[in-house]
Structures are given as structure tokens and as C-alpha cells.
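A protein chain is absent from this complex, but the other protein chains hold their places.
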Amino acid sequence: MSDFGFHLAFWSLAAMTLGGASMIMISRNLIHAVIWLVMSMLGIAGLYLTLSADFIAVVQVLIYVGAISVLMLFAIMLTPRAERDNSQTKASAPAALVVILVMISTLWVAVDTDWGAVREAALTEQARLIGESLIKHYILPFEIGAVLLTAALVGAIALARQDDEDAAVHAASLQAELEGEESIDPVDVVDPPIVSDTEATS
Amino acid sequence: MTIGLEHYLALGAILFCIGFFIALSKKNAVGVLIGVELMLNAVNLTLVAFSRFGSAEVALSTQVFVVFIIAVAAAEVAVGLALALVVYRNRQTISVDRTTLLKG
Amino acid sequence: MTDFTGLTSVLGAWYDFRDLNNLQRLITEWIADWGPDWLASIITGVLGALGVLGVIGPTLLILIWVERKVIARFQQRYGPNRVGPRGLLQPVADAVKLILKEQLAPRAADKLIFFLPPVLIFVPGILIWGVLPFGPRMSVADLNVGVLFLLAVSGTAVLVIFMAGWSSNNKYALFGAMRAVAMSISYEVPMVLALLTLVVFSGTMSVNGIVEWQQQEDVIFILLFPLSAIAFFFAASAELNRTPADISEAESEIVAGYHTEYSGMRFGLFYAVELGNTLVVSGFIATFFLGGWWLWGLDQWVPSWIILLIKTGAVYFLLIWTRGTLPRLRVDQLMGFCWKALVPATLLFVVVAFVQRTLLISEGWDTTIALPIMAVFNIALTLGAIMLFARVSRPAPLRRPARIRMAGAQIGGLRAAREVASRTEEPQFQVGGD
Partner (left out) sequence: MTTADDTRLAMQGTIEALTTGDGSEPVVVNLGPQHPSTHGVFRLKVTLDGEIVRDAEMRIGYLHRSMEKLAEERTYTQNIPFTDRIDYLAAMSNNLAYCLAAEELLGVEVPPRADAIRVMFAELQRIASHAMANGTFINDCGAWHTPLFHMFRDRERVLDMFEMTCGARLTTNYMRIGGVAFDLPEELLPTLESFLADMPERIADYEALLLENEILHARARGVGVISLEMAINSSLSGPVLRATGVPWDLRKANPYCGYEHYEFDVPVGEQGDCFDRFLVRMAEVKQSLRILRQVIDHLPDGPWLADLPLHARPEPGEAYQRVESPRGELGFYLVSDGGPAPYRFHCRPPSLINLSALKEMSIGGTLADAIVTLGSIDIVVGEIDR
């Protein structure tokens, strides 16, 4: 852990991570914020590699950089441009105070306490060991995790889905807007008034 | 001097506080979610540091814990963004300080 | 590598070109005895990278020429033959032309995000090469999470495409970017499942381990899991944005998709990376499903990386062939095909792989007999799955056959049309329908 290569790696990755995180605070545009988030995620994946946890590093890149950031970009694209500013709320000054206090206390705890004997040999063959322990030792949390993920999946879809009626109302309102009429009453679209036979066939 | 456990813990603490500040101060719901993601990542970093430097039997359980955190974080972002979308659809805004329907 | 008579003295010597590692090992040993060891590790890293870039550089140029010539042959024409002997210098001419062209940037483009993608898009393309094994010990980085590394890195390419499409402030580019993102996310699932069947069966996630398993069991995975091979081939061609899934840069619809606003060498980089990715993906298809650097013992005589390059060339020709002839699928059909066909089929094969794996391990079946039976069963299952999908998922308009009738004597307007339609005798010309 002491040769020059390791120092170079650790400090550059730390700079990359913290730099990315602080740029999120500063940047005005939300999409820039997501891209800085991706940079700091990659920095953290690099830090995992320096801690020789390569399975976690690859999973981090796969899930955070591959999926979650793209999910956020989709969400940003689904909301209009007006909402895309990344500005501070009014309560950012007191929040900064609270955060400074929390940071001082955690840093003091991190640096000051004596963590006991430090193990030299790193864990090898993570993928196999984690896989086996997930199935053998932690089988119950594994199943609960599976249930949680399915619930989240179904929940997210149920929330975001626009059922046919809304879609029909949306399409009709768009068509009306294009033809220049004023807004339409969504009820007409959902269950159109019963047109008596004589009227329809005339 | 060697890079020890304290370096990673300090780094994790700083990252956690930056994420915490972002979560508190951003107007846009997606910004808050980014802050929460950063906080979860900071926790993961400290756990992996413990798994590398801690005692032998704790090494494996912390890494499994990190895998679970990543899974839960992914689920949480998915549901969070779905909520943001629904809030936007009904209120035409997802800025955190204007969605105050519960206020008395 | 098993020894064989007569040439033992050659084995391991630096000029034994069958395993290019020897040269690298010789240099590092030479450095280690006089210099610090970190210098040796840096040198090996640089040598590995130079080896990989040495392979990519020239093959990329040749590939551009090969692709244009082969597609030209499909289209009854000669392809480039003006620049250099038989057109070989055409890629060089293209590169020089692109370098000299002016690099435009749209006025309202987001400058920072606009300039990054042409550089960043190379990162996943080159990183994937690190995991591809050219020989038993010849791979830049033999990670034991090789397969996962491949998926993670190819997942990040999506972000770069989105940055390119979004930042160039052009409607076509934004359409292209949104389509590319939506498609690559949904096609990552069948890709993961297809590779899962291989990982389950060979027990390791390292790419070299999979090839060694195939060598040890004397079987190539395309025979054992044909549907995974087809699913991986189609998912990879979707990730690469190649026809029949090139909706993110569909010329006829959205001009040039996400790289509409890029001109000059920036467009050249996008084009080069697309071909580089195709090469490395066909390399991985050859490694996973055709046995990589191993060919039933031939790799003792012929250098292993030549066998791999031949197999990669074969798969690459297949990719050119589909690109040259197949029309493009629409966005929603592409998504429908992924979620309604590829994902269920690959899930089915993951279950089949688990069952067969446990049979092999816990029941202790002898692999020499068990594997051929399983191979036949899997091939039959694949054909069944394809037939079932072809039958079940036809959208409504495709159920009725397209019929052309000859009007004969009834020439006229509406009445004649009803008369012709009411005729029941066999139509002249019937296509499609079930």
C-alpha cells in the first residue's frame, strides 16, 4: 500500500470523486449535474479497485453508471426544460451549517478512533465467495431483496403508467389544439355522449 | 506514509456530507435523488474499506452488505423517479419547494 | 499447452510467435534485474496496450475497406478501387479528407458536452479489448469477472451517445440519442441472460475460463446453446446500432441520428469507433460461442491468435451480411421483439442451463455422453422456440395474406372494385399470412 503507483492512484481517484461531487453542487444545469455524478461514480469504482474489491467495482460501474444515471437522464428528459435548473432552495444556508457540523464530527470519529489490527492480505476470488455466501449464509436477505426489487419494479411501472384513457384524452387535446379549437372536455373523450341512431345515420 | 483505513473513512465522510448538502439544498426532485445516491455511495465506500482492512470474518459480510445496498439504491431511484414523474404530471412542477400540498 | 515432440526447444523462446507473451516476459525479466519493479509493471502495461492498439489500428483500416468492398459486391458493383492498389488506400484517403474538413459546432450547442463524446466514445471501445483472450495466456487483463466487465463497459457507451445527441441541439440528434438510449438499455437484458447461460455452464466468469472449458469438454457453445448465440448476436448488433437495429442513426428517418451535427474528424471518430466496436464484438461472439483461440487441437500447430482472427473474420462477415441486406425495424417493433421474444427465450435457456448443469455436477453424468444429448435437445428447443415466436407474435395486419388479383375485364370504379373483391377464385399472387 505504500509504493508510488498506489499513492498516485488513490489521490487522483479521490480528487476525481470529490471534484465530481462538488461540481454537482455548483453546476447550474441539471444534465451537467448528472454527468458530474457519473464522473464521481467512476472515481468511486476506481477506489474500489484500489481496495481490490473488483467484483463490487464492476457491479458499481454496471449499475450506477450504466443504469441509474441513464434512468435519471430519462426522468430529466420527461420533464420540460423549465424545470431543468439545478438551483439552490432558500434553505441552503442553514443546511450548509448543519452539514459542516456533521462533517466535523464524522471526520473526527474517522481519524481519531483506533480501528484495531489492520489486516494486510486482501480478499481474493470475491465473485465466487460473495456468490456462495449469498446463497448459503444470507439466503433470507437474498430472497427479501428479490421481493423488494420486484415490488419496486411493479410500483414504478404502476405509478408512471399512463393508462389508455389518459392517453386518449391527451391525444384528443393535442388534436384539438392543432385544429385551433379551445380546450376540450376530457369527459367527452372518455365516454362520448350517446348519439341517437337517427342522428348518426343522417 | 501508507494509505490506511483512515484515508478511506475520511474520504467517505466528506463524500457523505457533500451528498447530504446536495440532498438538502437542491430545488429539483432529481437533484435530491442525486444527493441521496452520493450518500449511499459514500456508505458503500466506507464498508468496502472496512472489508479490506477489517478482520477476516467481517471481510465477506461487508461486501455482501454493499451488494444489497446497491440493489436497494437502484430500486429506490426507480421508485423516486416514478414519483417525480407523477408529481410532475399532476402539479406541472417537480421543484421541491413548490410541492407543498400538505402545508396547513 | 501440451508439448509435442521435436519442437520443445522452441517452446517458450522469445521468437515462439505462437504465444506472444514470451517476448513480454523476456523484456520484464530483463528490466526487473536492473530497474525498480514498478517500472517493470509500467512497461508491461504499456506493452500490453501497444499490442492491443497494434492489433486494432491496422485491422480497423483494413476493415473499412473490407466492409465497403463486401457490401459493394452484394450490390452488384466494385466498391472502392481508385485510391491505391484495388482501393486499399481508400480508408486512408477518407481519414485524411475527414481531418482536413472543418469541424463545425452548432451555435446553441452545449459546448462542453458537445466536444467530449468523440473522445469518450473510444474509452468503452478500447477497454473491452483488455478482456479478449488471444491465446491461453495472451490477454491483456485476465479478470475473473471478465464477462461482467464486458457488460459494464459496454453499458457506459450509452451515456456518451446520449451526451452527443442531447448536446448538439438538433431534433434529429435528440431523436437518435433517445432511441439509442432506450434500445441499448432494453437490449442489455437479453445480452446478460445469454452470457449467463455460458457462465453457469462453464462455472467461471472469466472469459479465458469459458474458452478453456470449451477446450476441456471438446464442444463449442454454439452447439450447446444456439438460442443464446442468436440472442447475443442480435443484442450485440442492437448495441452497436447496426442494421437491422440501426434506428439511432437511421438515414432515411432521422438523417444521421446522434452524430448529425458532428463534422470533420469528430464524425470520423464516431465512424471508426463503430467499426472498432463491431470488430471487438465479433471477437467476443467468436470467443464465447465458437471456442475463441481453440479449435480441436489445431492451436498446437497454428498460433492461437490467428485462429481467433479467422473466427472473428467469419462473424464479422455475418455482421456485414445482415447490415447489407436486411431492412430496418421500427423502434416499437424493436422494443417489442426484445421484451416479447428475446428476454423470455433467454430466460427459458437460463433455466435449461441450470438444470443441465446440476445434472452434470450432482448426478455426475459423464460429459462425453451427456453433452451431445443436451446439445441435440437444446437445438430442438431453439427451433421450437423460434417457430412458436414466429407463429404467436404476428401483429394483426400480418395475419391476412397480401393478395394481388388480376382485374381482367372489370375495369371501372367502385362497382367494379366490389365485383373484383367479391371474386373467390384463387388470387394471382399471394404473399405472407399464415
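Worth pointing out:
For reference, chains read A, B and C in written order, and residue numbers begin at 1 within each chain.
What we mean here is this: a residue touches a chain if its C-beta (ideal position, glycine included) is under 8 Å from a C-beta of that chain, and two chains touch if they have at least 3 such contacts.
Owing to the predicted nature of the structure, the values given are computational and were not obtained by experimental measurement.
Of the candidate positions C:Thr28, C:Ser41 or C:Asn169, contact with the unshown chain belongs to C:Asn169. Note on the undisplayed chain: of the listed residues C:Arg25, C:Lys101, C:Arg137 or C:Arg328, the one touching it is C:Arg328.
Considering C:Ile71, C:Ala95, C:Leu347 or C:Ala370, the position touching the chain not shown turns out to be C:Ile71 (whole complex). Looking at subunit C, the residues touching the absent chain are 71, 74-77, 107-108, 169-172, 174-175, 178, 243-244, 246-247, 250-255, 323-333, 390, 395-398, 400, 402-408, 410-414, 416-417, 420-421, 428-429, 431-432.
Assume only the chains that are shown with their structure count from here on.
Under the stated contact rule, the graph of chain-to-chain touches is a line, running from one end chain to the other without closing.
Ranked by distance of CA centroids from subunit C, the top chain is B.
Chains A-B form the pair joined by the most contacting C-beta pairs. With each centre defined as the average position of its C-alpha atoms, the distance from subunit B to subunit C rounds to 35 Å.
Of all residues in subunit C, none touches two or more other chains. In subunit B, no residue touches at least two other chains. Across the complex, subunit C meets subunit A through its residues 38, 41-42, 110, 112-113, 143-145, 148-149, 151-153, 155-156, 158-159, 162-163, 166, 178, 181, 185, 188, 205.
Of all residues in subunit A, those touching subunit B in their complex are 1-2, 6-7, 10, 14, 17-18, 21-22, 24-25, 30, 33-34, 37, 40-41, 44, 47-48, 50-53, 55-56, 59-60, 63-64, 67-68, 71-72, 74-76, 78-79, 83-92, 95-96, 98-100, 102-103, 106-107, 110-111, 115-119, 122-123, 126, 129-130, 133-134, 138, 141, 145, 148-149, 151-153, 155-157, 159-160, 162.
For subunit A in complex with subunit C, the residues that touch the partner chain are 3-5, 29, 31-32, 35, 38, 54-55, 58-59, 61-62, 65-67, 69-70, 73-74, 77, 125-128.
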